[in-house]
Structures are given as structure tokens and as C-alpha cells.
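Okay, handing you the structure first.
Note that one protein chain is taken out, while the other chains of the complex remain in position.
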């Protein structure tokens, strides 16, 4: 297992302690519940935005806490929803008269944990609502399944809701923002390699030297197909078309374009993909107003990437422009 | 080769085009010479800071161009210094009456290319000087070799010089800043896996499943020793002690602490290392004033990390605090 | 009349913990086939705490003990398994509060209550290829025996183990409709559901612990059973 890890069971608490140690002014944590929150939140007249999901997706979730983004987040074990108590304590820690909005990525584990936690909190008269994010186009939506997965598009939901909450919008208004973003954001990813959850100690799936998993989930879930690796341009086109056809995005749309690295893919390769994706936007008549190239939602050390498109309007552009700060930073 | 790549020979120009496409307001490029520069530079009364090195280290070099950082950069093929002409054209493109400072990482290829380019530019009466960065403690310095390598500490030299130049400092003054940073910065890295240069198509070195290369260079150069992989804490201590003993850093010092990912290591693991490194700082009585956890100088998709310490004083702290913006960004 | 004592249930839980802890990586591997490979670890994390805390848990009555176990699960078990098993224990705790032994009918009612709770929490029903495909028929078989007035608990246990074991086979070819595995569509067909394997293994191990002879039929259960 080629990883920096001490005892596998300490991996998640230790990296969270690292995040807290690196951001003493911004963040405070509660190790018992694997929770991270803004030091200066909650405040009475602002809606708190929270999230909690399995870990292994950093900087998603606990590293996305900060002004203009999440007010708090908790994390479960690698790739597993947080325990119910963690969700409940997170809601409680960020409770305000303005309310708490929980942004739930659409996985059954997360949903059940947050459903339970929200019920518990509401029973204690905490004002709290939740919203489901499901931007992954890889897998068909269906009434007979849990439905589409929430993946890197989550970033845009957090960003827009964070900005709307900072503006002082009400719980219902912020939830409407979440809905607008989610309705307009689509993602698909591809994996070139598997990843190794520290507790498992072995790859989460087998994949041949010349194979890729198209439409992979961020927990290594199978996607649309197992295919031979092709050129970067062809891969980009496959992902991009799946994403752009889904909404669909149309000539004249203003968009945000994200190329997200899954953890093991270095910046240079992501820009090779971005280069092609930007061309494909142009071919479809989509104007890229903002772009995001880097790691936003990883799958441990998986080599791979996802492409996300968000259709913008004036309101959403304002939210993306708004200042924000998280534990993921450069300077 | 599990990489996003079209034709291997197009890898470097294509990712550079991606960087340019993603930053149309900030940057302009010259593909013939693999050069990237700030759109709004040079200006007459400011020293221009430039750099050029092999590619494959992103966001180092061409992605480090922007306000408060580099004014321009050129890149060579993966892991090879840029051709002489590229260096010369970069100096010329950023030439100003205030002068150009070239920050050269101490590799013979870079040195020779820049020496030649600087001579050519000076022959044309361009005001230009250069400074050598050599922060890697892995390999003993010696009169009989090219000397210590320049690695992730380069970030701090660029940041401080960028800030000093923005302040309007003279060429000599900015060079003195570079010297101060370089005298006070030390780095050592470790690799868990090799990387695959696209043109080579195979790993740059062989390494066993349970092995790591301690003191690895960012081009896969061998380091201090090939050892069995140990726990994250032990690895951190090995790197940290090598770095901290070298200057040496002493009780009471104020420092910047960087945990740099080599490309294939995801954020969560870097924070496991940071967690321990921060503890080790505390044990030595070092106050971490600023910290940096992420990818600053990669080695393609190599799994691994380096630890950098920079001893601060009031002046350097001001430079690190100064605003900066590059193609590597989050929001 | 056949009754089930607190200590029998306590012993059953202890046996369950052993089963789950021993199979941590195997259950995760099974989950990796169509899911995300965390089932074994998630469950084991909770049952390690349960195993450790069980001797000193508040055992005033069966319901209290089960509620405490539910609380451990809520605090320590992540993934879908946390809410599913936590809800299961919590709902089983409700009708058993204040009781230090249960008739077979009361036991069947508690399991039935747990099943209802899990269905309400996760929205799964029979045939969705979740552990409910093992637990629902087991709950019904318990009700049958209770209504028939079966005295031989060994017979009851063996019947339950057989039913759960059989569910591994009967659901194997299905496409999952709930859980992470449901998000991979057709690709979940022809893999066993790890939750069903876990329930069947637990029951097989209960047989062993109570000297009830039972030989698992599903290869996964045979492999996982002590």
C-alpha cells in the first residue's frame, strides 16, 4: 500500500487534525464526531450551510469549510457516510434561528444518516432543512434506484449557497439557490486506476493496464463502461458530450467549466483535458465564464478526472464571483 | 501508461495551451518558445521576475506566473531545461529598464541555458541578473558537483521576490531578497512510486512495492537511500529532521512550513504528514507562522511528498502575506 | 412455552460481533463487487465497540440493552449500515423495553418492528436486493413458528438460517434497487449482496454457537461462517 498512513484506523482523524492544525484561525474541530466548523459560526441572522459525507474526497467536505463556503462539515470513514450522531452534532453545532441547510450528496448512506439527524434535530426545534445533490450523469436516474450520485458539482452548490447565505438570504431562499445550481450542473468522471482505502489495504476494483472506467463513481463504483484507454482528447470528448447532452447545454449558454482531478492525476494532465474541453465548449457555442482546474472532489489517490458544466445566469455568476476561503488554499 | 495524453510530444505544449485557455485575462503565451507571461508586464519601473525549468513540476514554473509571483516563465520538455532560445526570448519579453531577475533552480541544464541566455541578452544591453536556488538537503553540497538541487523551496523565493518587485524594489534589492530566502529555506522529499514521463512511456526508476526513495529529486533522481516504507509519522520525522538540522532551525524561530505533494499523493495524505510535521515544529520550539499543504512542485504523477521549512523574519513575513495570484487557484 | 432470555440475546449479539469482526475484510470485498467496499469495515467498527462494551452495558432489561447498542451504532457506524442497523436495534428495543425475557411471539414482534423501521428508513422493500430480502422472510418465519407455538428453538433457528442462506442464491441474479449497488445498474446482477450474506452468516454462526447443526449452502456464507 503506497500511502502515507500510520494505523489505517487513524487515517481519517489524523488528516482532520492536520487540517485543523493548518487552519487554527479559521477552523475549530470536534474529533469525537469528526466535525470541522468555522470558528466564527454560527451567527444568529445567517443560515448555516453544512455537509457531511464519507472521507477520501478531500478537499470536498471538511476542507470546504470557510467564509463563503460551508459553515461546518463532518466526515465518515473513508467512502462511508458519517455516523448519525456526527450528523446530528454538526447540525446542533451550527444551529441558528435563521436555520441550517444540509447539502446532502445523493448516496443512500448520507441520505439515511442526515434524514435521521434532521429528524432528531427537528424534534428539538432546531430549524433545519436539507437538499440533495445529484449531478453525476454516468448512471441513469430511476425511480427504482437511489438515483443519480452527487459528485464534483457539489462544489458549485456549496459555493453558491455559501455566497447566498453570506448575503443574508433566508433558509428557503438558500435552498432555492441549491436547487437552481443542482438543476443546472452535470458531471461525469473517468478512472485510469483504482484507489486503495487504507482500511481495505487493497484496490477497490481491478482494472487492466490498458483500461479505464468511464463514468466511475467517486467511491470507485462502476460507471457506464469499462473501455480501452484512448487519447486524452477522445476521453475528454466522451465525458464532455455525456455532460453537455444531458441538460442539455445549448448554443449561447454561459457556463462554468470544471476539470476535477480524482487524486492521483497531476495538474499538467488536467490542463491537457481542460485544453480540449474548452475547445469543445467553443464548438457548442458555450461561453466559459469561469473555470476550475484542479482537485475539488477526489477519490483518494485514484488517477482520473471528471468534467463538470454549470449553466449560469446573472445570479449564479454573482455567487461564483463572491469571495470565499477554505482550508484548500495556495498562498 | 495510465495518463491523460494525446501524442507524447504534444503533452507539454497542450497543457500549456490549457493553462493559457484557463487564464485569458491574466496570461498570454508564446507557444514557439513554451513561454507564459503576465499580460500586463513588463512595466518600466518594476523588476521582472522570470523562471524557466523543465516541465512536469506544475504548478511550478509556468503556472506560477501572476501578480505577486513570476512575471514570465518558459518551460522545457518534461524534466529537461528549456532550450537556450526559450530562455533568451523570455528575458527579452520581460525586459524593462528596472531589470530582469532570473530565478534559476540549481540544475546544470537550467544553469547552462540561462547562463547562455543571460550572456546573449546582456550583449544586447538588456539589464538582467540571475540567482541560483538550491534548497534540497538530500544530497550533500560539494565543490566537485553541480551542488544542491532547487526544489519546492523555490516557491518561497518566487513569492518573496514577486512581492519585493511589486513593492518597487531595485534589481539588486530583489536579488538580495532571493538570497535571503534561499539561505533560510530547506527541503527534502520522499517518493513512494516512480512517475512516467510521457515521452519515455515507462517508469523513470524501479521501486519495490514496499520501498520508498528517501531524498528523491523532483526528476526521480536517487536520494539518500532506498528504504522500506515506514509509517507516515516516521517518514515525516526523517524528512523533517533532515531539513530542520540542516540550517539548523532553532528554538524560537518563526517558520513557514510546507508539505508539498509530488503529484500522485492526494490531499488527505498530505495532511497526515502536516499533522506530524506541525507537532515536530512544536517539539523543536518552532512557531509555524504560515503553512502550505498541497501541490507546489510536482514530479508528474509520482506518489510522494516533500517537507520545506523557511526561517522567517519580519521582512519575509510581509512578503509571504502580500497578495498574489497565479494560474494555480481554487475559486 | 419457549422463551428467550436477556443473556441468550446478549450471547447472540456477542456471537454476531465475532462474525462481523472476523469477516471485516471479506464483507468489504463482497461490497466491492458492486458497491463501494466499505460494508465490512463500517459494520466491524461498530461491533468492535459493541464487543468491548457489551459486558458493562446497562442490562436492566432487553429493551434497554438493545437501545444502548443502537446508540453505539449511531455513534460509530458510518455508511448506510449505520442508519440501517441503528434503526433495527432501536426499533427492536421499543417493544422489549422492561422485559428480561421474551416469548417467541414477543421476539418475532421485535424483529418485525425492526423490519418496519428499516423499510421506513431506507425505502427498500422485498426484492430490492438488500439485507431485507433475508430479514423479511426470517421475520415471517418467526411469526409462523410463534403462531404455531413451536417449542424447539433449535428448529426455529435452523429454519431462519436456512431461509437467510437461501436468500443469497435467490437474489444473486437480481439487480440492486437500493444502496450504493443500485447506482451501477445491471452491473450489480450476479454478485451476492453483502448484507444478505452477513445476515445469513450471523444466523449460521448462531446455529454453531447454540450447537444446532447447520451447513451453509451459499458458498459465501460457507466461507464466512466460523
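The first chain written gets the first letter, and so on, giving A, B and C; residue counts start at 1 in each chain.
The definition used in the following text is that a contact is a pair of C-beta atoms (placed from the backbone, for glycine too) under 8 Å apart; a residue touches a chain by one contact, two chains touch by 3 or more.
Because the structure is predicted, anything quoted here is derived from the model rather than measured.
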Left-out chain, listing which of the shown chains it touches: B
Candidate in contact with the missing chain, chosen from B:81, B:132, B:185 or B:229: B:81
Positions on chain B contacted by the hidden chain, ascending: 54, 76-85, 107-109, 112-113, 115-116, 139-140, 144-149, 197, 199-201, 204-205, 217, 219-223
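Convention: only the chains that are shown with their structure count from here on.
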Chains touching both chain A and chain C, listed by label: none
Farthest-lying chain, centroid of Cα atoms versus that of chain B: C
Most central chain, judged by mean C-alpha position against the global CA mean: A
Separation of chain A from chain C, taking each centre as the mean of its C-alpha atoms, in whole Å: 32
Where chain A and chain B are represented by their mean Cα positions, the distance between them in whole Å: 29
Where chain A touches two or more other chains, by residue: none
Shared-contact residues (touching 2 or more other chains) in chain C: none
